[in-house]
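Dumping the structure here so I can ask a few things about it.
Omission of a single protein chain aside, the complex is shown with its protein chains in their original locations.
Moving on to subunit A:
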Amino acid sequence: MKLTVRSDLCRGHGRCYDLAEDFLEDDDEGFVTARGQTLDVPADQVEDVRNAAASCPEGAITILED
């Protein structure tokens, strides 16, 4: 599974790095550092990442299933 964070949509709500705290991180302004990137999601992070994506108020996170 992969995750993409759209940089034009992310507004730094921080829901994602709160819910998937072992996988996602925030920068100095509160945006997720993965903004604008596509990352491979490790198997043990899949559940947290799904919750994170479903909890982003901007709909900025897309999950790409394998």
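Brief remarks follow.
The rule is simple: a contact is a pair of C-beta atoms (placed from the backbone, for glycine too) under 8 Å apart; a residue touches a chain by one contact, two chains touch by 3 or more; residues count from 1.
The definition used in the following text is that contacts and distances are computed from a predicted model.
The chain absent from the displayed complex carries the UniProt protein name "Cytochrome P450", chosen from "ATP-binding protein", "Anti-sigma F factor antagonist", "Cytochrome P450" or "Methylamine utilization protein MauL". Residue-level contact of subunit A with the missing chain is found at 9, 11-15, 18, 26, 28-30, 51, 54-59.
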